[in-house]
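Written below as C-alpha coordinates is the structure these notes are about.
Only one protein chain is missing; all other protein chains are in place.
For chain A:
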Amino acid sequence: MTRDVAVLGAGMHPWGKWGRGFVEYGVAAARAALEEAGADWRDVDSVVGADTVRAGYPGYVAGATFAKALGWQGARVTSVYAACASGAQAISTARAQILAGLADVVLVVGADAAPKGFFRPAGGDRPDDPDWLRFRVLGATNPAYFGLYARRRMALHGDTLEDFAQVKVKNAASGALNPNARYRSPVSADDVAASAVVADPLRLLDICATSDGGAALVLSSMEYARRHGAASPVRIRAVSTVTPSYPNTVLDLPDIATDSAVGKEPEGPGFRGSIARAAYEEAGIGPEDLSLAEVYDLSTALELQWYEDLGLCAAGEAAKLLREGATAPGGRIPVNPSGGLASFGEAVPAQAIAQVCELTWQLRGTTGARQVAGARVGLTANQGLFGHGSSVVAVR
(Lines give C-alpha, C1' and ligand atoms only; values in the text may rest on other atoms or scores of the structure.)
Protein backbone atom coordinates (compact mmCIF):
# COMPACT_ATOMS: atom_id res chain seq x y z
CA MET A 1 0.00 0.00 0.00
CA THR A 2 2.90 2.35 0.57
CA ARG A 3 3.45 2.39 -3.18
CA ASP A 4 0.15 4.18 -3.76
CA VAL A 5 -0.18 7.87 -4.44
CA ALA A 6 -3.44 9.72 -3.89
CA VAL A 7 -5.41 11.56 -6.56
CA LEU A 8 -6.61 14.63 -4.68
CA GLY A 9 -8.12 16.34 -7.67
CA ALA A 10 -8.75 15.99 -11.40
CA GLY A 11 -9.68 18.74 -13.82
CA MET A 12 -10.17 19.33 -17.51
CA HIS A 13 -10.76 22.10 -19.98
CA PRO A 14 -13.43 20.78 -22.34
CA TRP A 15 -12.12 19.35 -25.62
CA GLY A 16 -13.01 21.19 -28.79
CA LYS A 17 -11.63 23.43 -31.47
CA TRP A 18 -11.56 26.64 -29.50
CA GLY A 19 -8.84 28.45 -31.39
CA ARG A 20 -6.98 29.64 -28.32
CA GLY A 21 -3.54 28.83 -26.91
CA PHE A 22 -2.59 25.65 -25.05
CA VAL A 23 -1.57 27.59 -21.93
CA GLU A 24 -5.12 28.77 -21.37
CA TYR A 25 -6.48 25.21 -21.56
CA GLY A 26 -3.77 23.89 -19.24
CA VAL A 27 -4.30 26.61 -16.64
CA ALA A 28 -8.07 26.10 -16.69
CA ALA A 29 -7.58 22.36 -16.15
CA ALA A 30 -5.03 22.96 -13.39
CA ARG A 31 -7.31 25.37 -11.54
CA ALA A 32 -10.18 22.89 -11.80
CA ALA A 33 -7.99 20.09 -10.40
CA LEU A 34 -6.71 22.28 -7.58
CA GLU A 35 -10.24 23.34 -6.69
CA GLU A 36 -11.40 19.73 -6.62
CA ALA A 37 -8.42 18.89 -4.41
CA GLY A 38 -9.20 21.76 -2.09
CA ALA A 39 -5.56 22.75 -2.50
CA ASP A 40 -3.97 26.13 -3.03
CA TRP A 41 -1.53 26.40 -5.96
CA ARG A 42 1.03 27.71 -3.47
CA ASP A 43 0.83 24.34 -1.62
CA VAL A 44 2.12 22.50 -4.71
CA ASP A 45 5.73 21.33 -4.28
CA SER A 46 6.31 20.26 -7.85
CA VAL A 47 4.71 20.84 -11.25
CA VAL A 48 5.14 18.38 -14.12
CA GLY A 49 4.11 19.48 -17.60
CA ALA A 50 3.48 17.19 -20.58
CA ASP A 51 4.95 18.98 -23.58
CA THR A 52 3.32 19.94 -26.84
CA VAL A 53 5.50 20.19 -29.94
CA ARG A 54 3.04 22.44 -31.73
CA ALA A 55 3.50 25.67 -29.82
CA GLY A 56 7.19 26.50 -30.08
CA TYR A 57 9.44 26.90 -27.06
CA PRO A 58 6.71 27.38 -24.43
CA GLY A 59 5.36 23.98 -25.46
CA TYR A 60 8.76 22.28 -24.99
CA VAL A 61 8.99 23.63 -21.44
CA ALA A 62 5.33 23.10 -20.59
CA GLY A 63 5.95 22.60 -16.86
CA ALA A 64 7.53 26.03 -16.50
CA THR A 65 5.01 27.61 -18.87
CA PHE A 66 2.10 26.45 -16.71
CA ALA A 67 3.93 27.37 -13.48
CA LYS A 68 4.54 30.90 -14.74
CA ALA A 69 0.95 31.30 -15.90
CA LEU A 70 -0.36 30.13 -12.54
CA GLY A 71 2.06 32.54 -10.83
CA TRP A 72 5.67 31.68 -9.97
CA GLN A 73 5.74 30.22 -6.46
CA GLY A 74 9.06 28.41 -6.50
CA ALA A 75 7.85 24.83 -7.12
CA ARG A 76 10.20 22.20 -8.51
CA VAL A 77 9.55 21.87 -12.26
CA THR A 78 9.76 19.08 -14.86
CA SER A 79 8.71 18.95 -18.50
CA VAL A 80 8.41 15.64 -20.32
CA TYR A 81 7.72 14.52 -23.87
CA ALA A 82 6.78 11.03 -25.05
CA ALA A 83 4.33 11.70 -27.91
CA CYS A 84 0.89 10.29 -27.04
CA ALA A 85 2.35 8.84 -23.84
CA SER A 86 3.56 12.24 -22.54
CA GLY A 87 0.77 12.45 -20.00
CA ALA A 88 1.60 9.07 -18.51
CA GLN A 89 5.26 10.04 -18.28
CA ALA A 90 4.22 13.19 -16.43
CA ILE A 91 2.14 11.11 -14.00
CA SER A 92 5.02 8.65 -13.63
CA THR A 93 7.43 11.47 -12.81
CA ALA A 94 5.07 12.98 -10.26
CA ARG A 95 4.52 9.60 -8.63
CA ALA A 96 8.23 8.87 -8.43
CA GLN A 97 8.86 12.23 -6.75
CA ILE A 98 6.12 11.55 -4.20
CA LEU A 99 7.24 7.98 -3.49
CA ALA A 100 10.85 9.14 -3.17
CA GLY A 101 9.80 11.74 -0.62
CA LEU A 102 10.89 14.64 -2.82
CA ALA A 103 7.43 16.19 -2.93
CA ASP A 104 4.15 15.90 -1.06
CA VAL A 105 1.85 17.52 -3.60
CA VAL A 106 2.46 17.47 -7.35
CA LEU A 107 0.44 19.13 -10.11
CA VAL A 108 0.44 17.31 -13.46
CA VAL A 109 -0.76 19.27 -16.50
CA GLY A 110 -1.01 18.60 -20.22
CA ALA A 111 -2.68 20.73 -22.88
CA ASP A 112 -2.65 21.15 -26.63
CA ALA A 113 -3.97 23.39 -29.34
CA ALA A 114 -4.17 21.12 -32.36
CA PRO A 115 -3.79 22.06 -36.00
CA LYS A 116 -6.41 21.24 -38.61
CA GLY A 117 -6.18 18.00 -40.57
CA PHE A 118 -3.52 15.29 -40.46
CA PHE A 119 -0.75 15.49 -37.92
CA ARG A 120 2.37 16.29 -39.91
CA PRO A 121 6.05 16.49 -39.08
CA ALA A 122 7.79 19.77 -38.30
CA GLY A 123 9.21 21.63 -41.30
CA GLY A 124 12.68 21.28 -42.82
CA ASP A 125 14.47 18.34 -44.47
CA ARG A 126 15.35 15.68 -41.90
CA PRO A 127 16.32 12.46 -43.70
CA ASP A 128 17.49 10.96 -40.37
CA ASP A 129 14.04 11.35 -38.79
CA PRO A 130 11.74 8.34 -39.37
CA ASP A 131 8.72 10.60 -38.87
CA TRP A 132 9.86 12.90 -41.67
CA LEU A 133 10.77 9.95 -43.90
CA ARG A 134 7.42 8.20 -43.69
CA PHE A 135 5.70 11.35 -44.95
CA ARG A 136 8.32 12.20 -47.56
CA VAL A 137 8.83 8.72 -49.02
CA LEU A 138 5.44 7.09 -48.45
CA GLY A 139 2.90 9.80 -47.68
CA ALA A 140 2.04 7.53 -44.75
CA THR A 141 -0.20 9.53 -42.40
CA ASN A 142 -1.28 8.19 -39.01
CA PRO A 143 -4.60 6.92 -40.47
CA ALA A 144 -2.60 4.88 -43.01
CA TYR A 145 -1.12 2.83 -40.16
CA PHE A 146 -4.58 2.49 -38.59
CA GLY A 147 -5.83 1.22 -41.95
CA LEU A 148 -3.07 -1.38 -42.12
CA TYR A 149 -3.92 -2.68 -38.63
CA ALA A 150 -7.64 -2.74 -39.39
CA ARG A 151 -7.23 -4.63 -42.66
CA ARG A 152 -4.94 -7.13 -40.97
CA ARG A 153 -7.55 -7.76 -38.23
CA MET A 154 -10.22 -8.34 -40.87
CA ALA A 155 -8.07 -10.92 -42.62
CA LEU A 156 -6.74 -12.60 -39.47
CA HIS A 157 -9.71 -12.51 -37.13
CA GLY A 158 -12.73 -11.91 -39.34
CA ASP A 159 -13.53 -8.47 -37.90
CA THR A 160 -16.01 -6.62 -40.10
CA LEU A 161 -16.59 -2.98 -40.96
CA GLU A 162 -19.81 -3.29 -38.97
CA ASP A 163 -17.77 -4.30 -35.89
CA PHE A 164 -15.58 -1.25 -36.30
CA ALA A 165 -18.65 0.96 -36.70
CA GLN A 166 -20.17 -0.48 -33.52
CA VAL A 167 -17.12 0.69 -31.55
CA LYS A 168 -17.87 4.22 -32.72
CA VAL A 169 -21.57 3.82 -31.94
CA LYS A 170 -20.72 2.65 -28.40
CA ASN A 171 -18.19 5.41 -27.71
CA ALA A 172 -20.33 8.16 -29.22
CA ALA A 173 -23.23 7.13 -26.98
CA SER A 174 -20.98 7.50 -23.92
CA GLY A 175 -19.42 10.72 -25.17
CA ALA A 176 -22.88 12.23 -25.57
CA LEU A 177 -23.14 12.01 -21.76
CA ASN A 178 -19.76 13.64 -21.08
CA PRO A 179 -19.67 17.44 -20.76
CA ASN A 180 -15.90 17.47 -21.44
CA ALA A 181 -16.21 15.61 -24.76
CA ARG A 182 -15.97 17.49 -28.05
CA TYR A 183 -18.47 15.34 -29.97
CA ARG A 184 -21.68 14.90 -28.04
CA SER A 185 -24.10 13.51 -30.59
CA PRO A 186 -25.03 9.84 -30.91
CA VAL A 187 -23.67 8.20 -34.07
CA SER A 188 -25.29 5.29 -35.92
CA ALA A 189 -23.60 2.53 -37.87
CA ASP A 190 -25.18 4.04 -40.96
CA ASP A 191 -23.50 7.37 -40.16
CA VAL A 192 -20.14 5.61 -40.02
CA ALA A 193 -20.79 3.74 -43.26
CA ALA A 194 -21.83 6.98 -44.96
CA SER A 195 -18.65 8.83 -43.98
CA ALA A 196 -15.81 9.08 -46.48
CA VAL A 197 -13.07 6.44 -46.62
CA VAL A 198 -9.83 8.00 -45.37
CA ALA A 199 -7.47 5.03 -45.32
CA ASP A 200 -9.04 1.82 -46.61
CA PRO A 201 -10.89 0.14 -44.87
CA LEU A 202 -11.37 2.95 -42.34
CA ARG A 203 -13.75 5.84 -42.73
CA LEU A 204 -13.72 9.32 -41.28
CA LEU A 205 -15.88 8.27 -38.33
CA ASP A 206 -13.58 5.31 -37.58
CA ILE A 207 -10.65 7.65 -36.98
CA CYS A 208 -10.19 10.09 -34.13
CA ALA A 209 -9.87 13.80 -34.83
CA THR A 210 -7.32 16.19 -33.32
CA SER A 211 -8.58 18.57 -30.68
CA ASP A 212 -7.79 21.38 -28.31
CA GLY A 213 -8.02 20.42 -24.65
CA GLY A 214 -6.34 20.38 -21.28
CA ALA A 215 -6.25 17.94 -18.36
CA ALA A 216 -4.65 18.07 -14.92
CA LEU A 217 -4.27 16.02 -11.76
CA VAL A 218 -3.25 16.94 -8.24
CA LEU A 219 -1.37 13.98 -6.78
CA SER A 220 -0.09 13.60 -3.24
CA SER A 221 1.40 11.14 -0.81
CA MET A 222 -1.14 8.98 1.03
CA GLU A 223 0.06 10.54 4.24
CA TYR A 224 -0.60 14.08 3.00
CA ALA A 225 -4.04 13.01 1.76
CA ARG A 226 -4.94 11.62 5.19
CA ARG A 227 -3.68 14.74 6.95
CA HIS A 228 -5.88 16.85 4.69
CA GLY A 229 -9.05 14.90 5.27
CA ALA A 230 -9.03 12.56 2.25
CA ALA A 231 -9.43 9.31 4.17
CA SER A 232 -10.15 7.12 1.20
CA PRO A 233 -8.92 8.84 -1.97
CA VAL A 234 -8.62 7.31 -5.41
CA ARG A 235 -5.10 5.90 -5.58
CA ILE A 236 -2.72 5.38 -8.45
CA ARG A 237 -1.32 1.92 -7.92
CA ALA A 238 0.75 1.37 -11.07
CA VAL A 239 2.21 3.36 -13.95
CA SER A 240 3.67 1.40 -16.85
CA THR A 241 6.07 3.28 -19.11
CA VAL A 242 7.79 0.33 -20.78
CA THR A 243 9.58 0.29 -24.14
CA PRO A 244 9.31 -2.53 -26.71
CA SER A 245 11.48 -5.65 -26.64
CA TYR A 246 13.68 -6.40 -29.63
CA PRO A 247 12.62 -7.60 -32.10
CA ASN A 248 9.47 -5.49 -32.34
CA THR A 249 7.67 -7.40 -35.07
CA VAL A 250 4.52 -5.27 -35.41
CA LEU A 251 4.87 -2.28 -37.71
CA ASP A 252 4.67 0.74 -35.40
CA LEU A 253 4.21 4.41 -36.18
CA PRO A 254 6.26 6.11 -37.55
CA ASP A 255 8.44 3.24 -38.77
CA ILE A 256 8.85 2.13 -42.37
CA ALA A 257 9.73 -1.44 -41.36
CA THR A 258 9.65 -3.77 -38.37
CA ASP A 259 12.66 -5.24 -36.66
CA SER A 260 13.91 -8.45 -38.22
CA ALA A 261 13.30 -11.61 -36.20
CA VAL A 262 16.24 -13.44 -37.78
CA GLY A 263 18.82 -12.63 -35.12
CA LYS A 264 16.61 -13.06 -32.08
CA GLU A 265 13.35 -14.95 -31.64
CA PRO A 266 10.44 -12.70 -30.52
CA GLU A 267 9.36 -13.40 -26.93
CA GLY A 268 6.43 -12.31 -24.79
CA PRO A 269 3.14 -10.68 -25.66
CA GLY A 270 4.32 -8.01 -28.11
CA PHE A 271 4.70 -4.35 -27.27
CA ARG A 272 1.11 -3.40 -26.50
CA GLY A 273 0.62 -6.57 -24.49
CA SER A 274 3.77 -5.84 -22.51
CA ILE A 275 2.49 -2.36 -21.61
CA ALA A 276 -0.54 -3.89 -19.90
CA ARG A 277 1.43 -6.75 -18.38
CA ALA A 278 3.81 -4.37 -16.63
CA ALA A 279 0.86 -2.40 -15.23
CA TYR A 280 -0.91 -5.54 -14.01
CA GLU A 281 2.26 -6.88 -12.38
CA GLU A 282 3.03 -3.61 -10.64
CA ALA A 283 -0.54 -3.32 -9.36
CA GLY A 284 -0.75 -6.99 -8.40
CA ILE A 285 -3.96 -7.46 -10.37
CA GLY A 286 -5.13 -9.12 -13.56
CA PRO A 287 -7.64 -8.25 -16.28
CA GLU A 288 -10.38 -10.05 -14.34
CA ASP A 289 -10.09 -7.43 -11.58
CA LEU A 290 -10.90 -4.45 -13.81
CA SER A 291 -14.14 -2.52 -13.42
CA LEU A 292 -13.42 -0.37 -16.47
CA ALA A 293 -10.70 0.55 -18.95
CA GLU A 294 -9.92 3.71 -20.89
CA VAL A 295 -7.95 2.75 -24.00
CA TYR A 296 -6.52 4.78 -26.86
CA ASP A 297 -9.05 4.36 -29.64
CA LEU A 298 -7.14 6.30 -32.28
CA SER A 299 -9.27 4.18 -34.56
CA THR A 300 -12.26 1.94 -33.93
CA ALA A 301 -10.25 -1.13 -34.95
CA LEU A 302 -7.46 -0.18 -32.57
CA GLU A 303 -9.88 -0.25 -29.63
CA LEU A 304 -10.62 -3.88 -30.50
CA GLN A 305 -6.89 -4.59 -30.60
CA TRP A 306 -6.53 -3.20 -27.09
CA TYR A 307 -9.18 -5.63 -25.75
CA GLU A 308 -6.84 -8.46 -26.67
CA ASP A 309 -3.66 -6.71 -25.59
CA LEU A 310 -5.19 -5.98 -22.18
CA GLY A 311 -6.24 -9.62 -21.83
CA LEU A 312 -9.96 -8.80 -21.71
CA CYS A 313 -10.37 -11.65 -24.19
CA ALA A 314 -8.21 -14.07 -26.15
CA ALA A 315 -6.45 -13.04 -29.35
CA GLY A 316 -8.91 -12.72 -32.20
CA GLU A 317 -11.98 -12.54 -29.94
CA ALA A 318 -12.30 -8.78 -29.50
CA ALA A 319 -15.13 -8.39 -32.00
CA LYS A 320 -17.01 -11.17 -30.20
CA LEU A 321 -16.52 -9.37 -26.87
CA LEU A 322 -17.88 -6.19 -28.45
CA ARG A 323 -20.85 -7.95 -30.05
CA GLU A 324 -21.74 -9.50 -26.68
CA GLY A 325 -21.91 -6.01 -25.20
CA ALA A 326 -19.24 -6.82 -22.61
CA THR A 327 -17.40 -3.54 -23.25
CA ALA A 328 -20.53 -1.38 -23.45
CA PRO A 329 -21.99 0.53 -20.49
CA GLY A 330 -23.49 -2.05 -18.15
CA GLY A 331 -21.34 -4.80 -19.63
CA ARG A 332 -18.81 -6.98 -17.85
CA ILE A 333 -15.91 -4.61 -18.53
CA PRO A 334 -16.98 -1.25 -19.94
CA VAL A 335 -14.29 0.25 -22.17
CA ASN A 336 -14.07 4.00 -22.77
CA PRO A 337 -17.06 5.07 -20.66
CA SER A 338 -15.73 8.62 -21.18
CA GLY A 339 -16.54 8.31 -24.87
CA GLY A 340 -12.89 7.73 -25.70
CA LEU A 341 -10.89 9.48 -28.38
CA ALA A 342 -13.86 8.89 -30.67
CA SER A 343 -15.74 11.54 -28.67
CA PHE A 344 -12.81 13.69 -27.62
CA GLY A 345 -10.40 13.78 -30.54
CA GLU A 346 -6.79 13.63 -29.52
CA ALA A 347 -5.13 16.48 -27.62
CA VAL A 348 -1.79 14.69 -27.46
CA PRO A 349 -0.13 15.73 -24.16
CA ALA A 350 -3.47 15.99 -22.35
CA GLN A 351 -5.01 12.72 -23.47
CA ALA A 352 -3.29 10.21 -21.17
CA ILE A 353 -3.97 12.56 -18.24
CA ALA A 354 -7.61 12.86 -19.31
CA GLN A 355 -7.86 9.07 -19.23
CA VAL A 356 -6.81 9.13 -15.57
CA CYS A 357 -9.27 11.98 -14.84
CA GLU A 358 -12.03 9.67 -16.10
CA LEU A 359 -10.80 6.79 -13.92
CA THR A 360 -10.75 9.12 -10.93
CA TRP A 361 -14.30 10.31 -11.42
CA GLN A 362 -15.57 6.80 -12.21
CA LEU A 363 -13.92 5.38 -9.09
CA ARG A 364 -15.45 8.17 -7.02
CA GLY A 365 -18.83 7.44 -8.56
CA THR A 366 -19.41 11.02 -9.69
CA THR A 367 -19.87 10.63 -13.45
CA GLY A 368 -23.66 10.69 -13.45
CA ALA A 369 -25.34 9.10 -16.46
CA ARG A 370 -22.14 7.42 -17.71
CA GLN A 371 -21.21 5.95 -14.30
CA VAL A 372 -19.91 2.36 -14.23
CA ALA A 373 -21.75 0.85 -11.26
CA GLY A 374 -19.52 -0.15 -8.35
CA ALA A 375 -16.26 0.77 -10.07
CA ARG A 376 -13.28 -0.27 -7.93
CA VAL A 377 -10.35 -0.75 -10.30
CA GLY A 378 -9.64 1.08 -13.54
CA LEU A 379 -6.87 0.91 -16.11
CA THR A 380 -5.77 3.24 -18.88
CA ALA A 381 -3.70 2.16 -21.87
CA ASN A 382 -2.00 3.90 -24.71
CA GLN A 383 1.08 3.83 -26.84
CA GLY A 384 3.15 6.82 -27.93
CA LEU A 385 5.13 7.05 -31.15
CA PHE A 386 8.75 5.94 -31.02
CA GLY A 387 8.18 3.18 -28.44
CA HIS A 388 6.46 4.76 -25.45
CA GLY A 389 4.23 2.49 -23.41
CA SER A 390 1.63 4.07 -21.14
CA SER A 391 -0.74 2.43 -18.72
CA VAL A 392 -2.06 3.58 -15.35
CA VAL A 393 -3.95 1.52 -12.77
CA ALA A 394 -6.13 3.40 -10.28
CA VAL A 395 -8.12 1.90 -7.42
CA ARG A 396 -10.56 3.02 -4.77
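Operating definition for what follows: contacts are C-beta pairs under 8 Å (C-beta built on N, C-alpha and C of every residue); 3 or more make two chains touch, one makes a residue touch a chain; residues count from 1.
We adopt the following convention: contacts and distances are computed from a predicted model.
Between the listed names "Sulfite dehydrogenase", "Sugar ABC transporter ATP-binding protein", "Transport permease protein" or "Zinc ribbon domain-containing protein", the UniProt record for the complex's undisplayed chain reads "Zinc ribbon domain-containing protein". Among A:R54, A:R151, A:R184 or A:H228, only A:R151 touches the chain that is left out of the view.
Of the options A:Q73, A:T160, A:S185 or A:S260, the residue whose C-beta touches the omitted chain is A:S260. Touching the chain that is not shown, out of A:D200, A:E223, A:E281 or A:E324: A:D200 (per the contact rule at the top). Where chain A meets the chain that is not shown, the touching residues are 117-118, 120-121, 123, 125, 127, 130, 132-141, 144, 147-152, 155-156, 196-202, 246-247, 249, 251, 255-264.
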